[in-house]
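Structure in structure tokens, see below.
Partial view: only certain chains, each at its native spot in the assembly.
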Amino acid sequence: MSVTARLAELGVEVPEVVPPVASYQPAVRAGDFVYTAGQLPFKDGVCLATGKVGAEVSVEVATDCARQAALNALAAIQNLIGDLDQVKRIVKVVVFVASTPDFTAQPGVANGASEFLGQVFGEAGKHVRSAVGVSVLPLDAPVEVELVVQV
Amino acid sequence: MSVTARLAELGVEVPEVVPPVASYQPAVRAGDFVYTAGQLPFKDGVCLATGKVGAEVSVEVATDCARQAALNALAAIQNLIGDLDQVKRIVKVVVFVASTPDFTAQPGVANGASEFLGQVFGEAGKHVRSAVGVSVLPLDAPVEVELVVQV
């Protein structure tokens, strides 16, 4: 099944690219790789949540944020290469989670991105991942997600 | 000398792959590159330590953790490509160190990974590296290590 078909089945519409919040590009192709910028969980121009997981932000909300940020990364890729069916492999996902020092369930939060990518890309969506708890993210977003994909 | 021979000389046995703690793969090949997931310092199913460096975890223990996490990354690579002698170059190492804000010796901790890779791979083990102090890591591990290698 094509990625486009899977997205339709999931009821997911790839959004417009979120404009970078500073002097960089949403996605860049180099050889057979596309790199995305670190994506924040913006939806319709609004960040889905702000604050730290373990304090103001629940695991559930943070997990949704990881999914949204991954979707925004797909939007950046689609905008660059024209068609997500050209993605041969989701290679790597990094999920930064703004965390209080005692919150240690970053892998669960990051699954919001990983499981979504698995649903959309199937076998091609199987990736390596680093999930890291950081003190704070841009605009106080709870999650930032970057991708490396092979095209 | 082959990598296998060097490992034997060092008395190092490459362990079984540590099962990912969530929805991702331990290693992925894309073109001539193998990327690993962020690896935690598990040994025989147990994390060697938990907590932050600068507080509960000493530099010595954290350095051992970095070495173990790097070894686990090698296990992931070997499991994927079959043979560590196929590694042409350790390209990049990222070492995240869960740190109290006043602990600034991340480079020493990260050397636990870097020096081990140098011992195992010799010239081919010379890599770039980022060492970063973060607020917290998955499962409260003190260190997380990811690799990019060329095969």
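Chains: A and B, in written order; residue numbering restarts at 1 for each.
By definition in this document, a contact is a pair of C-beta atoms (placed from the backbone, for glycine too) under 8 Å apart; a residue touches a chain by one contact, two chains touch by 3 or more.
The structure displayed is predicted, hence computed values, not measured ones.
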| item | value |
| --- | --- |
| With 2 chains placed, the number the full structure-file assembly comprises | 3 |
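Criterion: only the chains that are shown with their structure count from here on.
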| item | value |
| --- | --- |
| Whole-Å separation of chain centres (CA-atom averages), subunit A against subunit B | 24 |
| Footprint of subunit B on subunit A - complex, ascending | 31-33, 89, 91-93, 99-108, 110-111, 114-115, 118, 126-135, 148, 150 |
| For the subunit B and subunit A complex, residues of the former touching the latter | 20-28, 30-31, 35-38, 52, 94, 96, 98, 134-140, 144, 146 |
